[in-house]
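In this view, the complex is presented without one of its protein chains, the others remaining in place.
Chains here go by letter, A, B and C, matching the order in which they are written, and residues are numbered from 1 within each.
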Amino acid sequence: LHFASDNAGPVHPRVMSALLSANDDHAMPYGACPWTARAVALLRETLGAPGAEVALVPTGTAANALALAALVDPWQRVFCSDIAHIHRDEVGATPFYAGGAELALVPQTDGRMAPADLAAGIAALDPERRGAVSLTQVTEAGTVYPLAALADLCATAAAAGLPVHMDGARFANAVAATGCTAAAMARGLTALSFGGTKNGLMGVEAVVVFEPDRAHGLAPRRQRGGHLFSKHRYLAAQMVGYLEDGLWLETAAAANARAQRLAAGLARHPDVTIAHPVEANMIFARWPAALHARLRAKGAVYYMMDSAEGAPADRPLLARLVCDWSIPEEEIDRFLGVLAAG
Amino acid sequence: LHFASDNAGPVHPRVMSALLSANDDHAMPYGACPWTARAVALLRETLGAPGAEVALVPTGTAANALALAALVDPWQRVFCSDIAHIHRDEVGATPFYAGGAELALVPQTDGRMAPADLAAGIAALDPERRGAVSLTQVTEAGTVYPLAALADLCATAAAAGLPVHMDGARFANAVAATGCTAAAMARGLTALSFGGTKNGLMGVEAVVVFEPDRAHGLAPRRQRGGHLFSKHRYLAAQMVGYLEDGLWLETAAAANARAQRLAAGLARHPDVTIAHPVEANMIFARWPAALHARLRAKGAVYYMMDSAEGAPADRPLLARLVCDWSIPEEEIDRFLGVLAAG
Amino acid sequence: LHFASDNAGPVHPRVMSALLSANDDHAMPYGACPWTARAVALLRETLGAPGAEVALVPTGTAANALALAALVDPWQRVFCSDIAHIHRDEVGATPFYAGGAELALVPQTDGRMAPADLAAGIAALDPERRGAVSLTQVTEAGTVYPLAALADLCATAAAAGLPVHMDGARFANAVAATGCTAAAMARGLTALSFGGTKNGLMGVEAVVVFEPDRAHGLAPRRQRGGHLFSKHRYLAAQMVGYLEDGLWLETAAAANARAQRLAAGLARHPDVTIAHPVEANMIFARWPAALHARLRAKGAVYYMMDSAEGAPADRPLLARLVCDWSIPEEEIDRFLGVLAAG
Partner (left out) sequence: LHFASDNAGPVHPRVMSALLSANDDHAMPYGACPWTARAVALLRETLGAPGAEVALVPTGTAANALALAALVDPWQRVFCSDIAHIHRDEVGATPFYAGGAELALVPQTDGRMAPADLAAGIAALDPERRGAVSLTQVTEAGTVYPLAALADLCATAAAAGLPVHMDGARFANAVAATGCTAAAMARGLTALSFGGTKNGLMGVEAVVVFEPDRAHGLAPRRQRGGHLFSKHRYLAAQMVGYLEDGLWLETAAAANARAQRLAAGLARHPDVTIAHPVEANMIFARWPAALHARLRAKGAVYYMMDSAEGAPADRPLLARLVCDWSIPEEEIDRFLGVLAAG
């Protein structure tokens, strides 16, 4: 009954196999190995971007901060939603890597910025201080920007001459949910944090910069940030295992399907309110404190957005439940059974 | 014939087993898992430091920079040798993490700073700007500070009220070479970068701060640096596999022994000069360019400290050869055979 | 007809005299001179803070950034209003000086944060990331926090263990408007940017840290920021001239009185709407674009908060008018005459 996060699940067996098969003999360090060449080629191919700069890093925070540090000057701001991961969850990684660059918060609805709000935010800031736009796909509210919405946001940024970064920690889930190609999802982006860790890898994300002349400093910043792995083949092999044979979309589709099953079950319960449209593998929903307490007692693990401490039994509290590819359908049904018994 | 680096070798099978055995079911992320608790306990026990703060990170650069950022203020300097890894190989990670803190270079002989030179460097700097001392064990020249030398350096630092950091990327090799305990090797240190990657792990180092009140900011700096792994159990499991049952000393002793065998063979060759005492698993030696060319042609891989380009055939060029635990003795003998045939 | 800013006015003649009288013979540089000792003593006496740390700097941005850098860690946030000068007008000086520390914006009404809004902002942030509270007095909307409101905000901060900084670029105007002592106005503060430039000086502000153990790094940060003046006596002499004989309150009271006269005249005009209570020397008011155009044509200089470009003649546009001590009453009356003639 573990729905805390998609980073709580195991590494996919095919990724483990890829690691084991890479674990033989010596290999030149720091990326000068065939696994890295293969991973880079697969990323470029997958994203339809043969000239893109690629850097593998172990965490999403590193990917976002390195990508944005390449795009903005220290005295500029990054426009992002007011619930963006780079704002709320990365302890200032972007200002740290980007020499003090600040964020400029844009309102969102269900996690999505509206182009008009982004435009207003841009207009309100001195042109010299406008740095880049960062959007998150799947959003932090579990929704997915349709391709047309992405195009509008990219056009808004382009009208102001701004590059666009996508925090794609759950890029795979968004592609799987939309049914488009990765290249279509990346259209208009200057840089992408291409996630893997939340979708079956041990700990690998790729910084992809589509316009190589915007990648200035990506390599030295990665190294001085401590993110250049000496035994680089073990990052690369994971990414190869992820992209080869389409594993990345298999696991993402599985995670999305599990979340739909769970959301459908939750929605049937009279005390549950779904807070945001469930479009990928995350569910935000409210139900009374007493019901939370009972579920916890039965072993359910998920993340509380509201504090449960001291809440009256009938107060609805917001929870976040995330499914990864590894959650068996039986677990979901067992959770729903416990819920229904309430 | 691969002597390029100890980070070019494979992950030890027992470490791979530890990873596989951790790869089951869900685990709370960000270090809230039993593997992390076990790794921290083992590190404290190994180092005889029950109260030490511990943070696992994936690279030695991250470990050094995070440790030093905790010890110094942005306007201070870190005293280190003029061939220190933090000076020559980390692209400014220490100033980056420590808010612009600079290094103050101290001369070394065979990689080792003399206490008098350290004292002179300290005396030459405004007290307000004296931040910390960082020494490397095994040194960058492949030598090992004896315990008495460490004690002298620590006393010199202590006399100026300065904390001492050890870059222990090859800490295990130093302990194995010295035959002392890890606790004895760490005596007098304020912080230690406890290496694992060069000695059989996939990519894990531990920042250990022995005086917890000097660890201010270690956790948030790790996170904003992008080094807090969500699937933290995979860092921790490696460290557990490394420390449990003494694997870390086994591999280090093996690497040291291989280097001794290789060094002994090299020393027998009339054209070879050993540049620094070989005390752990690294060899610095000079031989003529023509001999280098022939070895390369036979498939030998090692690192040139001098450029071979355009060098006359008889010019002696400095090379670095490193052995890890995985180099078979036959490989060494085969290399020496090729050499002897020259 | 110059109401653009209180930094557009001349240096007060008594301050010029102080500079001239300091301009004799040699004096030890970097603050080791009698003028500096006198300035520090006067600041401590004026603020009733005999143990305060004091550093003179040339600009308000430097004062704010240095004060806040002393109070927060790089991974923390500074709570301030959403129109704070440190947020909107200093191009990221606070994150720059404070190693990347971000701001956390709190809503305001007429420039003033409500304690409940501050408390909510604090509660919403991870305790580890809560750094300091910064409030502006006179506010950026031209209002003045009453002493009771300051006490409430300080109590809110204290309840969370947070230090409080005051951006006092117009501290003198606030003291003059309130009729309290400087010490009463500073009660509860950890640090103060004590302004002078906007009130008759050439370019001097004082960073005052009331709790000396919170002043860690103030001196070296000032120096590495390039704000330690070698010919320090010329900063100090201005401050001496400012504080001795109460010039600072004279000029502030004069500026406030001018603004009241101007505001009263504005309020009488049927097309003018005063936007915020006029409590010190700044006026925010709206009147139609056509009227703005006519005033400009007659030589009036003030700052437009709304863009006048392309605005229809009858659209009310927000303007800011600031009086300093040097504006003659006749100028104000002349401006009001032009306005009335419209």
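What to note about this one:
The rule is simple: a contact is a pair of C-beta atoms (placed from the backbone, for glycine too) under 8 Å apart; a residue touches a chain by one contact, two chains touch by 3 or more.
Values in this document were obtained by computation on a predicted structure and should not be read as measured data.
The hidden chain makes contact, of the residues C:P34, C:G188 or C:G225, with C:G225. The chain not shown here is touched by just one of B:A49, B:V91 or B:A263, and that residue is B:V91. Here one chain is not drawn; of C:M202, C:I274, C:A290 or C:L336, the residue touching it is C:M202. Among B:G100, B:P115, B:G188 or B:G265, the one in contact with the hidden chain is B:G100. In the full complex, chain B touches the hidden chain at residues 74-75, 91-92, 95-96, 99-103, 105, 129. In the full complex, chain A contacts the hidden chain through residues 73-75, 99-100, 128-129, 216-217, 219-221, 223-224.
Residue-level contact of chain C with the missing chain is found at 2, 4-5, 7-11, 16, 19-20, 23-29, 57-63, 65-66, 90-93, 96-97, 197-198, 202-203, 220, 223-231, 234, 301, 326.
The working rule: only the chains that are shown with their structure count from here on.
Farthest from chain B, judged by the mean position of CA atoms in each chain, is C. If each chain is reduced to the average of its C-alpha atoms, the one that sits nearest the average of all protein C-alpha atoms is A. Rounded to whole angstrom, the centroid-to-centroid distance between chain A and chain C, based on C-alpha atoms, equals 42 Å. Chain A and chain B have Cα centroids separated by 34 Å. Those residues of chain B in touch with two or more other chains are numbered 220, 223-224.
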